[in-house]
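All protein chains but one are shown in place.
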Amino acid sequence: MAERDGDGSMTRRNKVVADFDAAVAGIPDGATIAFGGFAQPGVPFNLIAALGRQGAKRLTCIANTTGGAHKPRMPDIGMLVENGQVAKVVCSFTAATRASDMLPFTPYYERGEVEAEIVPQGTLAERLRAAGAGIPAFYTPTAVGTELAEGRETRVINGREVLLEYALPVDVALLRAHQADEAGNLRFRRSQRNFAPLMAMAAKTVIVEVEEPILPAGAIDPDDVHTPGILVQRLVAIPPPPHGIWPVRREVPAR
Amino acid sequence: MAERDGDGSMTRRNKVVADFDAAVAGIPDGATIAFGGFAQPGVPFNLIAALGRQGAKRLTCIANTTGGAHKPRMPDIGMLVENGQVAKVVCSFTAATRASDMLPFTPYYERGEVEAEIVPQGTLAERLRAAGAGIPAFYTPTAVGTELAEGRETRVINGREVLLEYALPVDVALLRAHQADEAGNLRFRRSQRNFAPLMAMAAKTVIVEVEEPILPAGAIDPDDVHTPGILVQRLVAIPPPPHGIWPVRREVPAR
Amino acid sequence: MSWTRMQMAERLAREFEDGWIVNLGVGMPTLIADVPLGDREVVFHSENGVIGYGPVTPPGQEDLHLVNAGGQNVTLLPGAAIVHHADSFALIRGGRMDVTVMGAYEAAANGDFANWKVKGAKGGGIGGAMDLAASAKRVFLMLEHRTRDGSPRLLPRCTLPITARGVVTLVATDLGLFAPTGEGFAVRDLAPGVTLDEVRAATACPVTE
Partner (left out) sequence: MSWTRMQMAERLAREFEDGWIVNLGVGMPTLIADVPLGDREVVFHSENGVIGYGPVTPPGQEDLHLVNAGGQNVTLLPGAAIVHHADSFALIRGGRMDVTVMGAYEAAANGDFANWKVKGAKGGGIGGAMDLAASAKRVFLMLEHRTRDGSPRLLPRCTLPITARGVVTLVATDLGLFAPTGEGFAVRDLAPGVTLDEVRAATACPVTE
């Protein structure tokens, strides 16, 4: 990819790219990619679809879930798995929350064709933040005493056993935001925010599909920015449906 | 103090108190108090003055600086030191940045009447956040190889030596915000934000002086909240000068 | 006559105190957001960074940008705030949740519980459960007293991989409300018409009054 690590500037450098295919161009085989989203809000549907067309292989995919248990199905990591692009996922769910649901990802995992690392959701968020914050490791009470902590380093601090967790760095973050300005400053709407600011911190390259037309630099009040533009490299405005993919009412209203 | 740890509710419980003296009522001797502010923006001048009147003793004071090297002098931790209220400070400065300036705090420190722990500013911010985030300790590259790391625990992660730092919990945070609603949601203006959101996370009780009239719950868009109201217990609106203390142009325009 | 799920939700909600911050997990616990609380006001927190949400939106009025932990489109109450995931779990890990209410497969007399992995599965679904279980002030569980084939879910020790050790405060089932005692479960309430003997027959460890 063209950008240096952490490359960015305020206004003159044009961060807006023409379309989703241009946005994901150059993502190499073997990349570690973080995908925003919790349930539907914040999932970069259009960028996921473009990554499927782009075809990068042996990807490590980081997200809350691999998706796919809902109707209608939207572009998700499960599709990249089905497409043979994924070597490993790092998620807080590797199975659906209802035993009766089957994630598209799960059979690939059970056959050993895709690796998975299951991480508690708060630990996942904190590990992403740590990567972005230059904190190589931290201790947490989460998962102590569980199967996830077996064989791993713990210590007692203030009388409580805590588990050592490492930062989770990311090559590319694919995000969906509500608003952006040309400097790359982002705003998310409601629970669309979820993991996005943390993935932007953790990633070398941040690519964002944006729901509203890209604003001129300065149109977002500096106090109202959720993710500062210096973390963001590529922006693409989402066209109206059917050219752009937008959230739809789910037929099954539970995650 | 009346509040339980982390006590809070959305709207019905009235968080607005009548004046600054009511706001600091009940802060006990021996409390650990964090003070917002970086240079002038965000310093809770009125609450500091009220804490001086209130008289709590043997305080541990956490802030970026103890203040007092500037003209005109504004209420600061140095005044609480002069008032005999302070046992210890935790700051990123225990001396002025110019050798020619003398902080009011410094002679007390040099005579051994007040203890001090000097902490790099980013580590201070991160230790406060960690306390609020239930992270008891973390590793950082900051201060490795310096006098501050002598005799302390380090380890090598990814080829780099990093230092173990512990969370810094707080009993009471005294903050200044620009806007607040009755649910305690806060907004800060420009660089007034600085340490405030982290101190609010780290503290059991958060007391805030507010520059604009307290808004009804719901007047701040949920996407625009900087510190969620569930972290905030007491709000007091700052009256216009001379009854309220407001920032003034400094005679010496450097920190 | 055993409790319906809604009655289980109502019974647990009676335990809430005014001013509590309440986290509701996926599934049955989401019913609690619809229970009237009278004079008591609690703030509902959802792991995805929503603080102060209200009932599920009626069909056709959904805000597709806003879901609770279960993926349901919900409303925001005046005074609500949105934070990102790390701040949301900072509130959880930082001990700000007065209670978390979760579904579970098993609850044990020693306070352990299991809700993320079923027997024989290679993977599972943790979500925020381990973070919530480790750090909320209280852990309330909602589950059917027995599995579909009649096996007890209240056990001396969990047989499934646990979510956290020794954290369960209260367990609501279709038969009643119970608290783990270390050796067994103490009855806090029984569904109307349910007898202690019935509960004992359906439970794999001692049940005391």
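The letters A, B and C name the chains in turn, as written, and every chain counts its residues from 1.
Definition applied: contacts are C-beta pairs under 8 Å (C-beta built on N, C-alpha and C of every residue); 3 or more make two chains touch, one makes a residue touch a chain.
Source: prediction; values computed, not measured.
J.: Touch partners of the unshown chain, restricted to the chains that are shown, please.
T.: If we consider the entire complex, the absent chain touches A, B.
J.: Pick out which of B:167, B:198 or B:217 touches the chain that's been left out of the picture.
T.: Answering carefully, the residue with contact to the hidden chain is B:198.
J.: May I ask which residue of B:128, B:183, B:220 or B:245 touches the chain that does not appear here?
T.: Going through B:128, B:183, B:220 or B:245 one by one, B:128 is the residue touching the chain not shown.
J.: Using the definition of touch stated at the top, determine which of B:54, B:92 or B:154 touches the missing chain.
T.: Missing-chain contact among the listed residues: B:92.
J.: In the full complex, which of B:52, B:104, B:120 or B:244 touches the chain missing from this view?
T.: Touches the omitted chain: B:120.
J.: Using the document's contact rule, name the residues of chain A that touch the chain not shown here.
T.: 4-13, 129, 131-135, 181-185, 201, 216-218, 222-223, 225, 228-231
J.: Just the residue numbers, please: which parts of chain B touch the chain that's not shown?
T.: Touch set of chain B with respect to the missing chain: 38-41, 64, 70, 92-97, 99, 106, 109-110, 116, 118-123, 125-126, 128-129, 140-148, 178, 189-198, 226, 247-250, 253-255.
In this section, only the chains that are shown with their structure count from here on.
J.: Give the chains in contact with both chain A and chain C, ordered by label.
T.: B
J.: Would you identify the chain whose Cα-based centre sits farthest away from the centre of chain A?
T.: Between chain A and every other chain, the largest centroid distance is to B.
J.: Using CA atom means as chain centres, which chain is nearest the centre of all the protein shown?
T.: Answer for the innermost chain: A.
J.: In whole angstrom, how far does the Cα centroid of chain A sit from the Cα centroid of chain B?
T.: Inter-chain centre distance comes to 34 Å.
J.: Between chain B and chain C, what's the gap in Å when you average each chain's C-alpha atoms?
T.: Each chain's C-alpha centroid was found; their separation is 36 Å.
J.: Residues of chain A that touch two or more other chains: which are they?
T.: 126, 140-141, 189-190, 193, 226
J.: If you look at chain C, which of its residues touch at least two other chains?
T.: In chain C, 76, 82-83, 86, 89, 92-93, 135 touch at least two other chains.
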